[in-house]
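The next block holds one structure in the form of structure tokens; read it before the comments.
Every protein chain but one is kept in place in this view of the complex.
Right after this comes chain A.
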Amino acid sequence: MTAPTTTTAASGPDRPPQPVPEPAGTGAVADSPRRDRLREAFRWGGLRLVALAVLLAAWQAVVSAEVWPRVLVPSPGDVWRQFVLASTVHDGVRGYGGHLLIEHLGVSLGRIGTGSAYAVLAGVPLGLLIGTVRPLAVVLEPAVTFLRTLPPLAYLSLLVIWFGIDEAPKIWLLVIAALPPIAAATAAAVRTVPGQLVEAARALGSGPTALLLSVRLPCALPEILTGVRIAVGVAYTSVVAAETINGVPGIGGMIRDAQRYNQTALVIAGILAIGLSGIVLDALLRLVERIAVPWRGRV
């Protein structure tokens, strides 16, 4: 009730005198772009909502027309019901396979996080080496490219033979999938550090180690973070593959089991859960980038 009142007051008779005490109109200049941006955000957000509604309506229309059997193409309502069932405790059963959907997702996110963290820990130093030591680049760069082009399912079997079916092969798979983009981005970024800045640092007495850690690394940080964002994305797309064997709890394991029992609606609910959490995570990583490297694009 309070919000509308203030709005009316702001647009009411109190409104006109407000700009007067503001000094020299600077407030107006600083204010209007922000309001424009807000209006812009609303407009595009609205467009997105409309598109989503159209999509859902089309989906429902296809299901109602019974073009395909319901078991293959469930309705949005079916998916929602499965989503609710998987997210609650019902008849003494906890979610799906003994875990709530959010727990499946949490376990998968944990694996993605662990895999990506190891990939950063190994990939950044590897990229630094590749970017600065020529002989290493000659040997390691093709290896990284080779790994990068492999589909994770191709090496999953090997990892299972080596590490069994518990956590180890899953984490290894995610590390192998996420490492190449980080190493490649780091190597490329370190190579393209402007020579002018390197000279300035050398003139100030920087040796090779200081150059690497205090100039090349921070200068490369924006691109490294972009590499990390890409790597997390790759880990995301690989986690379902990692969880095809003994993957419960885990969103990939859940989808796999649901597929086995022809629970199409639950498969779709799982896919949506992965996709939506991916969007949120990407937005978070973008935010981290903006805060951590405000100098992006200014080198």
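Following the convention adopted for this analysis, contacts are C-beta pairs under 8 Å (C-beta built on N, C-alpha and C of every residue); 3 or more make two chains touch, one makes a residue touch a chain; residues count from 1.
Note that in this section contacts and distances are computed from a predicted model.
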Exercise. Just by its UniProt name, which of "Isoquinoline 1-oxidoreductase subunit alpha", "ABC transporter, ATP-binding protein", "RsbT co-antagonist protein RsbR" or "Cytochrome c peroxidase" is the chain not shown in this complex?
Worked result: "ABC transporter, ATP-binding protein"
Seminar exercise, completed: By the document's definition of touch, the residue of A:A117, A:L147, A:L197 or A:L285 touching the omitted chain is A:L197
Exercise. Where the complex has a chain not shown, which of A:I102, A:L129, A:A188 or A:A210 is the residue touching it?
Worked result: A:A210
Exercise. Which parts of chain A are in contact with the chain that was left out?
Worked result: 196-197, 199-207, 210, 214-215, 218-219, 221, 293-295, 298-299
